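The complex appears here minus one protein chain, its other protein chains still in place.
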Amino acid sequence: MDFGTVIDAALSAALGPQAIVFALAAIGLNVHFGYTGLLNFGQSGFMSIAAFGLAVTVVTWDLPFWLGIIVGMLGAVLLALVLGVPTLRLRADYLAIVTIATSEILRLIFGAVEFKDTFGGSNGLTGFARTYQDMNPYGGGVDLGIVSFSRNDLWSITVGWTLVALSCLLVFALMRSPWGRVLKSIREDEDAVRSLGKNVFAYKMQALVLGGVFGGLAGIFHILKQGSAVPTDFNTTFTFYAYAALLVGGAARVFGPVVGSMIFWFLIAGIGSFFSQATSGADPLLPDWLMTNTQASLIRFILLGLGLMLLMIFRPQGIFGDRREIAIDGR
Amino acid sequence: MTESPTTTSEHDKHVANAEGAVLRADNLIAGYLPGVNILNGADLYCQPGELVGIIGPNGAGKSTLLKALFGLVKIHEGSVSLKGGDITNQRADQLVTKGIGFVPQTENVFPSLTIEENLEMGCYQEPKKFQERFEFVTDLFPRLGERRKQRAGQLSGGERQMVAMGRALMMDPSVLLLDEPSAGLSPVLQDEVFVQTRNINKAGVSVIMVEQNARRCLQICDRGYVLDHGTTAYSGTGKSLSNDPRVIELYLGTLGQNTDD
Amino acid sequence: MRLAALLAAVAGVLTLLAPSAALAQATPSPTPPASAGAPAAVNPIVPGANITVTLLDLNGGKGDPKPVPGVGLTVLKDSKDGAEVGSQTTDTKGRVSIGIEGNGTYVVELDPKTLPDGVKLSGNGETVKTVEVKLASSNFVQFQIGAVVVQDASLGSKIVDGTRSGIIAGLLIALAALGLSLIFGTTGLTNFAHGELITFGAIATYIFNRGFGLPVVAAGVLAVIASAAFGYLQDRGLWRPLRRRGTGLIAMMIVSIGLALFLRSIFQYGFGGSTRTLSQYVVQGRQSYGPIDLSHKEIAIVLVSVITIVVTCLALMRTRLGKAMRAVSDNPALSASSGLRVDGVISAVWVLGTALTGLAGVLLAVQQQVNFQMGFNLLLLVFAGVTLGGLGTIWGALIGSLVIGLMVELGPVFGVPASIKEVGALVVLILILLVRPQGILGKAQRIG
Amino acid sequence: ACGSSDSEGSSDETKAAPAAAKGDGTLTIGTLLPQTGSLAFLGPPEFAGVDLAIKDINAAGGVNGKDVVGVKADSGDTDSGIAPAETDKLLKAGADVIVGAASSGVSKTVVDKIMSAGVVMYSPANTSTDFDNGDFSKPDLYFRTAPSDILQGAVLANLLIEDGRQNVAILARQDAYGETLAKEISKNLKNAGSTVAANVLYSEKTGPGDSQITEVADSKPDAVVLVAFEETTTIVPKLIQAGVGPKNVPTYFVDGNTANYGKGDAATLPDGTLEGTKGTIPGAEAAQDFKDRLATVNPDLKDYSYSAESYDATVTSALAAIVAGDDSGAAIAKALPSVTEGGEKCDSFEACAALLKDDPKADIDYDGVSGPIELGKTGSPTAASIGIYQYDSKNKIKPVKYIAGKI
Partner (left out) sequence: MAAELSEARAALAGVSNEPGAPKPDPIVKGSNITRTFGGLKAVDVEHIEIQRGVITALIGPNGAGKTTLFNLLTGFDEPNEGDWSFNGKSLAKVPAYKVARRGMVRTFQLTKVLSKLTVIENMRLGATGQRGERFFSAAFKSLWSSQEDANTTRADELLARFKLDAKREDFAGSLSGGQRKLLEMARALMVDPELIMLDEPMAGVNPALKQSLLGHVKSLRDEGRTVLFVEHDMDMVRDISDWVIVMAQGQIVAEGTPKSVMADQRVIDAYLGAHHDTDITEIDVADLEAEAEAELVAEAEENKS
């Protein structure tokens, strides 16, 4: 058993591009749900529309990369507006279903054979990431002993963590302001806020757009770091996991989503690496009758599920949350 | 002595007189969050057939005290006993079986149930009694009878209060805990509530009521407590309390004293 | 239908014969030059790469297909104007086989003048086929004669079929939705592990059926009981302690996401990744009942689910448990103050809810066999059904689910691409919620 | 074959990558294959193929004097999105060649990552035609032993025409695999003169609903082609229910679902259900001998899909490393086409290695258990043989014949 490898796998997942995608998406969810109380379960919809905005612009329409980025982000904003106008008056749980439905509709459309010429069908689109990859200034990867990254990942994590840091800064600045206060109030009771002369709808819309933009960033970053836009990447499971990451870190906390995503990926990769080592080799730590190598990779999901449950049971407010807040909404 | 009670002597008084009480709480320390105590050694007893009033400033812990008695707030220290048996931290529904009824201050109706169903919940454990009790309650609040099929969530504030009071009366309890039963009711109904409470009490039910309509409360109760900062600050008969200058200063104020000027 | 079967059988026999016949006559001989008019007795299949055409007159599907002899066919390289590779006249079997060099583009041309009187090519009578040859053996090409004309199914029959499927799908969703709605309505828990409860019912059926060798019906009954027990244990072991600690609803929702992942992986761990079949009722054809075709298992599914749903709904309306559930849902503390055993009510709800959901799993297993993620795949539609009807309302869950089921299956009739047919239902869901934000049967709340 | 002719093939990315210096001396074969998710059923035979190959290679003396090392990772499915993280794990472990992924969709999510790390991505089961086009059309660092669906589509269409089917309905799963294969079959059918009665796709997640089955039935086909994975066990009963089951209409399977469905198999259908149904699987006959040998690494193996392709991918990588005298990804990639095309034929690692031992400059042409494997211009097999199988009354497949083709 080589614990170095386990730690390396876990750490590089926690610091790597996949965790960044989750962090960005979860920051968006934090704005939606954590601060404003909008139960958006369609974050993957925002991601997919931005991702395909970029991919379609570059691949299908053969237009410049940077225009693609703009189209992608505008796509996310537009989705927020189109979704928000009719649905923001829905109660939280209804909004959740509408957003899930919307993201599924988008995913299905992006993957439909009928629109294969535009969106590439279920294979998705590739070949839009050249510009991004060409900007890579690094000559090679790094190896820090306990964790190492390839050249491409190094570039992605540089870009990605910068984006995350900027996003956190923006969220921090906004949420300590009176604007953020209005959002938090809307989360508690819309009518009260309305009675004080605030245009609740406008604020919710601003929050929806802002969170959607973070979602869009996540989507764009996701397809850039892997070089392909595949519709099935943007399914609801992703949103569920992003929520899990958010709440593990602590909702309505600036660093909650970031730390949550890191922990989430640390666990997935770490547990996976541990068990795959424990069951492989000539004389595995865990005998074959107990667990085969194939079953070992399931164990990580079993343990991840279990871990998520235990964390919420013993620290329902998440890592950064405030216990007092949780006590208030206990039924 | 009764003229200048201090906190410690309040406790002595309590120990001296609480013997044989139907419901008795000793030195309760309780709160919602770990480390923050709302009740700091509150004492209370209620002799059989007594009507006890609790008054006190907002946030003094009156509601918390009732909830603690009824098992809805965790008691860290101290004890509650019913007819001599210990009931500290027992579950609310068990206490209902033992004959305690409770009307909370807020959120005291089931919004999605109709009025009739709300009242039915009052005698959930004895559905047979429903018809008889229902007639009694609708006599008291005719409006509830008229609107029996309306969902409680649509009712006006006062109407809800009627439903809440009605639900407690459906239970036919031996000890009744009321948290501001008259709040939000029109004056005529407030009087009605006080009179009916007195009537119920006369019929042998021990009643502990928290009230902000303090004068009325002190008028009808046998004994009153003034709660402040989670402890029993003063206690005595209703009359003695309403004339106690310190109580007036701390709590009663002078509004309505000189009505006819 | 019978005709098709017959055809198939004949074709099958032919297929089995064909290769052996070809082998038997594998006399290497160069392609004889085309001798127009006189049909060759037999055109052997050329070894190596070749293009083979068999002209058969299907006669509109009436009777056996008849070979059409004496028709001239020419193979050209690359295009119509390319070099001629070979030319032959169909033999008594209607066959020509022309040797070619290897991979490349070839054009096969049929000489329409040589067609016997009264024989016409089907379709638009195209006499030229361009093929991309990749195989080093026979490359078969077809010219259709007397092909069966398939009438498009009428809109009416499509609607009838769609409605039947929609109702069955809707009823299965409704059973699960009822379970979800009960649990949500009473505890406020948005249970993302609900799909796994469906799977649980299905897998339990499989285990009782295949593992213990019980008949499917008995296995189904046991599976429902097992589901109920599972629900009870889940509540006792997980949700009740959480409620005791005053865990918030959102935290509980995340717990349910964790639980879903946990259970799904456990199922896969034990059950494996593939779809498995029950021992009975797997293959069943449909019979006609008036305009509707139904198989026996579909009838059984409809009856079982309708009866269960109606009985449950009526029971919930009539009994005290129904009211107690709504009371607990509104305000657990006040319910306790009224003497309700809140935990008891919630346990009862879990037992009932998981039993219903388990039943959905059992019926789904009969309908489409058993897979470790079958419930998870259905979850979105279950949620959609519950929401559409109005969260927490019992009849609403039923109506919402039926609407969703119908929309999914009827959508393709009205132009939703079948490959993404869920889109139709989801769009309808969104539209209805825009008009009635509280769901079909939900009630608006009072302000102030 | 000559190894140098492909030098312009390595993409810009490879060049930019850390100068793909000489390997570390040990050939490390990573496997990125499904252990979880909806494709998990494809995993065991593929893992077994790789394991067996490594065993054989090491038994024959390893590569460049050292034993080959295997590391495993789970590709999951496209839903779980774990493939990138798992790939990292393999790259960390120093993999020079990554055998995987099984699904074309998953492959696409990691192919950039793997190639830019200077590692060979070598899929035993990607059949999507996409990997013949665009960016992947060069034999850079992406290879596969599974023939592209172009060939299977042609063979299956040819089979249908041969059987006299004139009006064929295709029911396919909607993913990279199903869509392209269905497209190829349909294209070839139309070219050859047959009608395509219906081309119906269903969601890979939930399987076909009744509306799709009805669409197939309503088109009154004289044959049905079912392009599916393991959901076949749920689809066949539905087809039967709608009156278009294998008993009523001749049915054809493809490599995704041509497996045994009899007693004792992972998935079963009632006896006789599939009798007469035909299916195609790329690859030469999985000889009983090979199956027996697979049993030595995984005695529970029931299904053999892509086991031969996985085996061959591993063996050819090892041979390429020997030819190049270097185990780095770039070197292997350069040598790979030459060990599979032209030259002295050999059909096992032992035999090929022996040839190379005698003459390090020898030009060999490995023909493996899965077929002749000629990795042509696109890094995909240009020639392959495709087996046609038929079901007996016990739902077991029996080979009927093997058809060789070239793209």
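Here the chain labels run A, B, C and D in written order, and each chain numbers its own residues starting at 1.
Simple rule for what comes next: contacts are C-beta pairs under 8 Å (C-beta built on N, C-alpha and C of every residue); 3 or more make two chains touch, one makes a residue touch a chain.
This structure is a prediction, so every number in the text was calculated from the model and none was measured.
Within the complete assembly, B:189 is the residue of B:152, B:189, B:205 or B:241 that touches the hidden chain. The chain that is not drawn here is touched, among residues B:27, B:88, B:105 or B:240, by B:105. From the options A:147, A:193 or A:296, the residue with contact to the unseen chain in the full assembly is A:193.
In the full complex, subunit B touches the omitted chain through residues 32, 55-60, 63, 105-106, 139, 143, 154-159, 161-162, 180, 183-192, 194-195, 198-199, 202, 212-216, 219-220, 248-256, 259. Along subunit A, the points of touch with the absent chain fall at residues 170, 173-174, 176-182, 184-185, 187-189, 191-200, 206, 324-325, 328-329.
Operating definition for what follows: only the chains that are shown with their structure count from here on.
The chains that touch subunit C as well as subunit D are A. Chain centre most remote from that of subunit C: B (centre = mean of CA atoms).
The distance from the centre of subunit A to the centre of subunit D, each centre being the mean of the chain's C-alpha atoms, comes to 33 Å. Centres computed as Cα averages put subunit B at a distance of 62 Å from subunit C. Distance from the subunit A centre to the subunit B centre is 51 Å, each centre being the mean of its Cα atoms. In subunit D, the positions touching at least two other chains are 36, 40, 43, 174, 201, 203. In subunit A, the residues touching two or more other chains are 108, 111-113, 295, 298, 301, 327.
For subunit C in complex with subunit D, the residues that touch the partner chain are 1, 4-5, 7-8, 11-12, 14-15, 18-19, 52, 54, 56, 58, 65, 102-103, 123, 129-132, 134-144, 147-148, 150, 152-153, 157-158, 161-162, 164-165, 168-169, 265, 268, 272-277, 282-286, 295, 298, 368-369, 371, 373, 377-378, 408-413, 418-422.
Put simply, subunit B touches subunit C in their complex at residues 70, 72, 91-93, 96-97, 101-102, 104, 107-113, 117, 120-122, 124-125, 127, 151, 153-154, 167, 171. Contact residues of subunit A toward subunit C in the complex are 86-87, 89-91, 93-94, 96-98, 100-102, 104-105, 108-109, 111-114, 191, 236, 240-241, 243-244, 247-248, 251, 295, 298-299, 301-302, 304-309, 312-313, 316-317, 326-327, 329-331.
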